[in-house]
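Every protein chain of the complex appears in place save one, which is left out.
Letters A, B and C name the chains as they come in the text, with residue numbers starting at 1 for each one.
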Amino acid sequence: MTQAEKTEQEILKFTVPSCLEYIRPIQVFIGQLAQQLGFCRTRIYDIELIIDEVCSNAIEHGSETPNSGIDLTLMFDSSKLEIHVRDKGKCVQGNWLATGRLDEVSQKMTPDSERGHGIFLAEKLSDSLEILTNPLGGTDVQVVFYFSPSNDS
Amino acid sequence: MTQAEKTEQEILKFTVPSCLEYIRPIQVFIGQLAQQLGFCRTRIYDIELIIDEVCSNAIEHGSETPNSGIDLTLMFDSSKLEIHVRDKGKCVQGNWLATGRLDEVSQKMTPDSERGHGIFLAEKLSDSLEILTNPLGGTDVQVVFYFSPSNDS
Amino acid sequence: MANESMTIRDNADAKIVDVNEDLGSYAAADLRKAIDRLINEASQQIVVNLSQVQHINSTAIGAMVGAAKRLRQNNGDLKVYGLADNLKRTFDLVGASSVLEIYNSESSALAAF
Partner (left out) sequence: MANESMTIRDNADAKIVDVNEDLGSYAAADLRKAIDRLINEASQQIVVNLSQVQHINSTAIGAMVGAAKRLRQNNGDLKVYGLADNLKRTFDLVGASSVLEIYNSESSALAAF
């Protein structure tokens, strides 16, 4: 299976409890899939890193209890791999994580700040990052990785 | 995370297209999880083998098209890991895969038969195997692996 | 999943199939095709090198058992070598150890034709 053989979009879905322990299994799943799709090692490393950052956020900042759960959707076709991570939010009043706030997060980031690098990394290492408020009152983070000759090996 | 730390049942769900390519990513996910739960290497090997056999069957014998999809549910608590694989069937009249037929499959099996070892292996290597017709007209295969001092390491 | 996952070598009258990936259902189909091609090209002695294989399933074992049976009808055979412990256990469980000739090394497998 290489991405060239897949013309239609394929969709895979996962639901896991909001616990950091499940991030490593999710990473190895997506790492294996990315390898089969023909992504090169460096790109696979980046994909696994972003999965960690985005899922950690969904668990730590977007889940009320471990039972809240997070939903992952993987989609790919011949041009790209897209990963959506959905949480149900912490039921805080009004979701602050709008585009404006994301800029704020990036601007606040200095090399010696201890936190606030996750979204920055996701933005830097993916080809597209979108953060949206979802109907469940939580956050959807969507990252896209395009297949490109220089990225494949 | 060891199984002893988990008292409640944890539930993880996956849906993937009915394509053999997804078996390897599923195996590495479950292998990683089983390792974190404290299963020993041999047992992890057996779990991965059974996943392959049961998912291959759901894809090859229980899916009309690649888009039919198969659903996996992983459940575990302090005593066991349970894996359910659900397919939607091939819309054949009357589902033949009743208990009687399963016996038939096992009995027909001789060392030099080329096929028909998958269910036999699942039965031999798991602590419990159940095969049920589901409301979607497909098959649910349910395997259980108990944690036991001799199996952990 | 490119096809470098399986390479074929020649040794006198035998063909040696080096399997470089795990033999799950997806790869098992590749193995079956590779062996069928050799048989169609009139190979009678086939050795399968499983030393790089960590996982195998019943379909892959079945493909080798089936090929061995066909080859024996013409005085040929398929032999395997390099089985890790877990693989050997799976061969034993499905009864393939009593049907297929299993060797520890390539040289002993080849010498046994």
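The rule is short, and it goes like this: a contact is a pair of C-beta atoms (placed from the backbone, for glycine too) under 8 Å apart; a residue touches a chain by one contact, two chains touch by 3 or more.
Note that the structure is a prediction, hence the values are computed from the model and not measured.
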item: Touch with the omitted chain, as defined above, among B:Thr15, B:Gln36, B:Thr73 or B:Asn134; value: B:Gln36
item: Hidden partner chain, touching residue among A:Pro17, A:Gly38, A:Gly89 or A:Gly118; value: A:Gly118
item: Which of A:Glu10, A:Asp52 or A:Asp140 contacts the chain that the document leaves out; value: A:Asp52
item: Residues of chain A in contact with the chain not shown; value: 20-21, 23-24, 27, 42, 45, 48-49, 52-53, 55-56, 59-60, 109-115, 117-118, 120-121, 124-125
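Please note the rule applied: only the chains that are shown with their structure count from here on.
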item: Cα-centroid distance, chain A relative to chain C, in whole angstrom; value: 41
item: Residues within chain C bordering two or more other chains; value: 1, 26
item: Multi-partner residues of chain A (each touching 2 or more other chains); value: 1, 36
